[in-house]
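Dumping the structure here so I can ask a few things about it.
Missing here: one protein chain of the complex. Every other protein chain is in place.
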Amino acid sequence: MKLDLAALSARHPAARSGAAPALRALSLTLAEGEQVAVIGPSGAGKTTLLQVLACALPPSAGTLQVAGRAPWSMTRRALQRLRGGLYLAPQVPPLPPRQRVVTAVLAARLPAMSLLASLRSLFYPHDIPGAYQALARFDLADKLFERVDRLSGGERQRVGLARAVMSPAQLWLVDEPLSALDPNRAAQALTTLVTVARERGITLVATLHQVDMALAHFPRIIGLRDGALAFDLPAAQVTPERLQRLYAQHEHELLGAGGLPEAAPAEGPSPVVMHCR
Amino acid sequence: MNATLAVRAPDRAPDRDPAWQGRLGLILVVGVLLWPLFVATEFKPWVLLDDRSRQVTAGFLASFLPPAHTPDFLWLVAQQAWRTVAMATAGMTLALLAAVPLTLLSTRVLSISALSGRMAAGPFWLRQAVRAALVVLRSVPELVWALIFVRVVGLGPTAGVLAIALTYAGMLGKVYGEILESGEAHATQALLRNGSSRLQAFLFGLLPQNAAELTSYTVYRWECAIRSSVVLGFVGAGGLGQLMDGSMKMFNGAEVMTMLLVFMALVALADRVSAGLRRALG
Partner (left out) sequence: MSDRERSSGPSAGPPQAGPHPLGGSPGVLAGRGAHSHAANLPYRLPPPLLDLRSKGSWFIAAVLALVIASFWSLDLQWAQFLSLDAMHSMGRFIGEFFPPEVQPDFLQRVAVATWETLAMSALGTTIAAVIGLVLALPASRLQTTDPAWARLPTRWLLNALRSVPELVWASLMLISAGLGPFAGTLALAAHTGGVLGRLFAEAIENAPPGPAAALRTQGVASMPVFLYATLPQVLPQLMSYTLYRWENNIRAAAVLGVVGAGGLGQLLAFHMGLFHMGKTATVLGAMIGLVVLVDALSYAARRWLTR
């Protein structure tokens, strides 16, 4: 899916009206089937960029074109169809704790299923071999029928990536896919992602804190700092000086201490109910 | 690097959901359990749609509007509504007077023998006995108490007040006990260890800590008590319930509608007060 941003500014949904926008006059073009890594210090606006590209956050200025069309001037139905063609993988995998892995992974197919089919799949998963294959790519095939809350943080993150592989999307927006994975597993997961994306011609945009992984696996690197574009270069041209300038005052993130601590799966709300008995 | 973590060649993919048999079994069991329930309750929804029933229902529903609004009747409804609220308040007050000592007797936190290891046998069985008494008080529906008291003291609000007092004493006692035991016992135990009496430990340790929760639960219960006192009116305890019973027996839909509306407004008001108080207490 082609992506076009022209002088785009976006505001965080919860920001105060006087605060600086999270993205400032960003201009970017991505061709179909490109794989791009977005790097930068925390607070640079990487997550906001992904949300804007996922048509989840309307821009406050500038234009956005996805697959050649402006998403925010479409009808609601057309926008929903467009959304079905993309997949946003948040940093904390959005998996309901008591659901089984097979159902969680197959939920990625929901945009392509009718209501009746989705209801039936709730009772009996409709594509067990497919889910198995997707999980096997991330070495999780044996966890197919486990409950999500019985998995470790790294395993849950890989299930989130397997969900992306299962989805019918042509645009993958992946936010910090490696934050809970050890270096071996991280390299494996990233290789898998990039390989599958190349096989299927999927446009892949991934934000990463692990700069060395980004340089090793992605042909194009975008650097963001304070909501503005710092550089947009092929990986070979990203020199250590450029990186130093990008991460000025945030050196600890450059040295690999980045990666936010994984969030524990959200507990269910504790009932504070008064009953009449 | 990759040799240590080579992706295992996938075995043959499973094509059956292992949980399916369990689910199917559960559905069958639920179905088998539900069928006798339908039979035992004579659950025949088509009865609602047969001619005679439809006619009577239609006639009754038609008489609901417009609701009765003569000034005399409205004044009567207002008086009975006040009686209902008064019955609930008086019942709750008596219930509180009974529940507080029972709670103090039954709570483990105030046990002195438990400060140094296991609770002694005597106090333990006393506490169990008090809890059993609270369970019995809770288990008997207040309507049954009301029926019995009506026989003894005659028709009127006394029977209702006593019925509410007994049942709600059980409920309040149980929940107060739960609230006291789920709070932090540290301060209270420190007081007990240093020689204060149980009552002092309660007043200076337990009560300040749990006052907000206890109060908000009590106010919530008062709102439930108002609903209960309407129900008790049906067996002769007076108030809005008795009036409604009379009007229903006469198929006077208009009066019933007015009373339902007044009652709903009363409950909504009490609900608002209770929610506001719970918010204020934090």
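Quick notes on this one:
Each chain carries a letter (A and B) given by its place in the written order, and its residues are counted from 1.
Here, a contact is a pair of C-beta atoms (placed from the backbone, for glycine too) under 8 Å apart; a residue touches a chain by one contact, two chains touch by 3 or more.
Small disclaimer: the values here were computed from a predicted structure and weren't measured.
Among B:S53, B:S113, B:Q128 or B:Q200, only B:S53 touches the chain that is left out of the view.
Within the full complex, the residue among B:L34, B:A78 or B:M250 touching the omitted chain is B:L34.
Taking the complete complex into account, A:L95 is the one of A:V36, A:L49, A:L64 or A:L95 that touches the chain left out.
For chain B, the residues touching the absent chain in the complete assembly are 34, 36-38, 40-44, 47-48, 53-54, 56-57, 60, 82-83, 85-87, 89-90, 93, 135-136, 139-141, 143-144, 147-148, 151-153, 156-158, 161-162, 227-228, 230-231, 234-235, 241, 244-245, 248, 251, 256, 260, 263-264, 267-268, 277, 280.
Residues 54-56, 79-84, 86-88, 90, 92, 94-99, 103, 107-108, 110-111, 113, 115, 118-119, 122, 167, 169, 266, 268-269, 271, 273, 275-277 are the ones on chain A that touch the missing chain.
The working rule: only the chains that are shown with their structure count from here on.
Separation between the centroids of chain A and chain B, computed from CA atoms only, is 48 Å. On the side of chain B, the complex with chain A involves touching residues 1-2, 4-5, 7-8, 10-11, 13-20, 23, 138, 171, 217, 220, 224, 227. Contact residues on chain A toward chain B in their complex (touch as defined above): 100, 102, 123-125, 128-129, 132-133, 136-137, 139, 141, 144-145, 184-185, 187-188, 274, 276-277.
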